[in-house]
Each structure stands twice: as C-alpha cells, then as structure tokens.
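Every protein chain but one is kept in place in this view of the complex.
And then chain A:
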Amino acid sequence: RDRREAAARGGSWGGGSGRLRSSSSSSHGLGSWRCRGSCGQVRARAVLNRPPPAAGDGLLSEPLGHPDFFNVKELFSMKDLFSARVHLGHKKGCRHRFMEPYIFGCRLDQDIIDLDQTMDHLQLALNFTAHIAYRKGIILFVSRNRQFCHLVESTARECGEYAHTRYWQGGLLTNAHIQFGAGVRLPDLIIFLSSLNNVFEPHVAIRDAAKMNIPTVGVVDTNCNPCLITYPIPGNDDSPTAMELYCKLFKMTIIRAKDYRKQREGAVQGRPVHHGDAGPLEVEHPPQWADEKK
C-alpha cells in the first residue's frame, strides 16, 4: 500500500491510469487497478493537469516536484512512433474488447492504434520507469516473443537491469523464498515488451505481479488484455522496428535516471544523506516484502 501511494506521488501524477482517485482509495487491493479501459484518455489528461505537490529538499523528494522531471518527452516524437510502425495493430477478428478505447480506427480489417493516446501513455510509463530507476529499484524486462528474446536480454544487460524472456516457472514471484532462497529481493517494476505468451494467453507474470503488489508497465497490442497492467502502452509488439524503439527508449530512460542519481549522490557526498522522506523503494536491505513473507 505504501508503495502504491509513493508510486502515485512519485509517478508525479504520472501516477498511472488507475490512480485518478485519492490515495485513500488506492488502499483497496486490486480494485484501483481494474477497469482502466473505458476512460484512459480522459484519465491521462486529468492526471497531467493536477497541481504539483510541494517540492521538498532531499535526494528522493527532489524528482517528485515536477511532472516530467527526467524529461522523457524529448526521447520520442509522434513521427518516430509512426515510422517504427507502432500504430499497426492486428486484424479486426483478434481485437480485445478492452483495447477498443485505444484504437483509432480500422482500415481494411486491420486495427490502427491511436498514437495520441500512445504518446501520453508512453510518457507516463517512461516517467514512472525513470523514477523507479532513480530510486535504485530492480526492473525486470519480460517478453515471451522468441523473435526478440535476444534483443530484450541485451537491452536489460546494457542498462544494468534484469530480463526474463524464457519459460516462466510457476512460483518465481509468489514462491520466491523457496525457489531462490531466503532474503531474495523481488523486482520493483516489471516491463512487458510483449504481454502475451507463446499460446496467445496473457503472461502469467501480469497476474503474479498484481498479486505481489509489483507495478507493471506493458506494451499492449490490440489482441492483449490491458486490465492488470499498471501503465499500459497501446502499441505494436510484433514489428522489429517497434520493439527496437521500445528497447531503445527504456534503455535511455533508465540510464538517464541512474546517471542523474549518481550525479546527485556525488553532489551530496560528505553530507549525511537524509532518509526521512525515503519511499518504500529506497529501503535498505531487507526489503519490505521479504519481511512479510518470512
């Protein structure tokens, strides 16, 4: 619950589509993350128009003072998305009901995704990722698309994060203490570059992350279910150009946030670091959920 609230603040009102309501209502388990599809567009706009919280000093509260502190907007443009074929969806027959709000239209039976909405969602997602990376969270890239498995793993390795593009063993998140040993730290963010598995069903990690209170960012195509994903990005997940674009964007965001963090830590060296306003992501070992599970 604390993490969701911090995420609500720290996404700097990029608090994600499910978080229009006040923080008190976000205390209901998964309820705040459901039924996002219907008013995603309106919600995104409303979130961006909220007044900024009071900016305090301290390493962790500094980025919270600005809606787009890491300036992720400049990393992509509508033209980039279009030339990377992000707007191309699947055929009409494959369309998922909950993706209808994100679809601009249908031409010759092929769905076209609304790139205006994609831009907003992509900005929110990248912003959230940047904040998580700034706070030294663990980011896990997940994709079960065999064509891009190597690309995703390389991206993760290059930005110093983690990847899982292989067969998902059932208890990886929910039974982590048995599988990995006691004291393991779970990912703080899971990024789905393709949210379906090899049999066109939603990836198990989406449900498991929701169970374990881990926020998710996911590229959802027209045949995917955006329901349990915290920050969906409606877009194409099958073209190589689109996947390379996403990987490049996430890598640049994470590296930018980490560099900024190093810079800030270097600047405050010699001064005692204030942990007073540290969010739950900034806990020292052991992490919050490790204690709960023990």
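Everything below uses one rule, namely that contacts are C-beta pairs under 8 Å (C-beta built on N, C-alpha and C of every residue); 3 or more make two chains touch, one makes a residue touch a chain; residues count from 1.
Methods note: contacts and distances are computed from a predicted model.
Engineer: One chain is missing here; what is its name in UniProt, given the choices "General transcription and DNA repair factor IIH helicase subunit XPD", "Small ribosomal subunit protein uS9m", "Achalasia, adrenocortical insufficiency, alacrimia" or "Auxin-responsive protein"?
Structural biologist: From the choices "General transcription and DNA repair factor IIH helicase subunit XPD", "Small ribosomal subunit protein uS9m", "Achalasia, adrenocortical insufficiency, alacrimia" or "Auxin-responsive protein", the unshown chain carries the UniProt name "Small ribosomal subunit protein uS9m".
Engineer: Among A:Cys94, A:Ile112 or A:Leu172, which residue is in touch with the absent chain?
Structural biologist: Candidates A:Cys94, A:Ile112 or A:Leu172; residue touching the omitted chain: A:Leu172.
Engineer: Hey, which of A:Phe104, A:Tyr162 or A:Tyr260 is the one touching the hidden chain?
Structural biologist: A:Tyr162
Engineer: Touching the hidden chain in the complete assembly: which of A:Asp114, A:Glu153 or A:Asp238 does that?
Structural biologist: A:Glu153
Engineer: At which residues does chain A meet the chain that is not included here?
Structural biologist: Given the touch definition above, chain A has residues 136, 138, 140, 150, 153, 156-157, 160-164, 166, 169, 172, 178-181, 183-185, 187, 284-287 touching the missing chain.
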